[in-house]
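Let's turn to chain A:
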Amino acid sequence: MIIFIRIEPSSPVPIYRQIIDQIRYQIATGALKEGDQVPSVRQLANNLAVNQNTILKVYNQLCSEKVLRIERGSGTFVAAGRHSIPAVERKKTVGKLLREAAVQAIHLDISLEQMKEQLEKEYEAIRLMRNKTGAKSNE
Partner candidate 1 sequence: MIKALFWKEWCEQRWKLAYGCVILVGFTLIGLRSRLTPDEFIVIFASAGGSILMALLVGMGLVATEKSEGSLAMLLALPVRSWKIFAVKMVMGALVCAVPIVGCMAVSLAVAGGREMSANRIAVAHLGGISFSVIMLVWMVAFSIRQPNEARAGLVGIGVFMGWVFFVFLFVKVFYKRLDLVLWGLVITPLGILQFAASEGQMHTLWAVIVQAVMLIFLLLWGGYRFGKEGRSKL
Partner candidate 2 sequence: MNEPAIKIEGLHFSYGRKKVLRGVDLEVPVGSIFGFLGRNGSGKTTTIKILLGLLKPDAGVCKIGSLDSQKDVMKVRQSVGYMAEDQQMFGWMKVTQIIKWVGSFYPGWDEKFARELVDLLELPRDTRVKNLSKGQNSRLALLLALGHRPKIVILDDPTLGLDPIARKDFLRYVIGLLQSNGVTVFFSSHLLYEIEPVADYVAILEDGVIVKTGKTDELRQSVKKILLRSAGDIEFGGVGGILDVAKMGERIAVTIEDYSEAKREAIEKKSGCAAVDEVDLNLDEIFEAFVIGNRGKKVKV
């Protein structure tokens, strides 16, 4: 199972974060569906020519966030519905990101309106992609 991940050499974002973000993105857009198997640590490290400890870090974090799950002996899979995670936790995760975005926006003089506009755009774009791939809906 090959998943397409591209590491941006000139980005200030650490490599492990880039991989985490891209895996999350692929799950969100439905490119990776629930139950799909992701490559083993060794396989992904070999694919990307990246240190195995970095991949391990990625998988550990995604597992603790219940995005991926490890099945002893079989491999690592995309975790079943986020519904198993309590709504409070899910909201907190998103809330954290929104706070960071708000800080940046204020810092860079972006108005709340502009922010809302942008958020809507991004949200819809991902929704669209998700519908195209026929992934399970959020509702």
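In picking the candidates, the idea was that all candidates are chains of the complex that A comes from, given by their letters.
Please note the rule applied: a residue touches a chain if its C-beta (ideal position, glycine included) is under 8 Å from a C-beta of that chain, and two chains touch if they have at least 3 such contacts; residues count from 1.
Being a predicted model, the structure only gives us computed values, none of them experimental.
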Candidate from this complex that touches chain A, chosen among 1 or 2: 2
Residue ranges of chain A in contact with candidate 2 within the complex: 7, 9-16, 42, 45-46, 48-54, 57
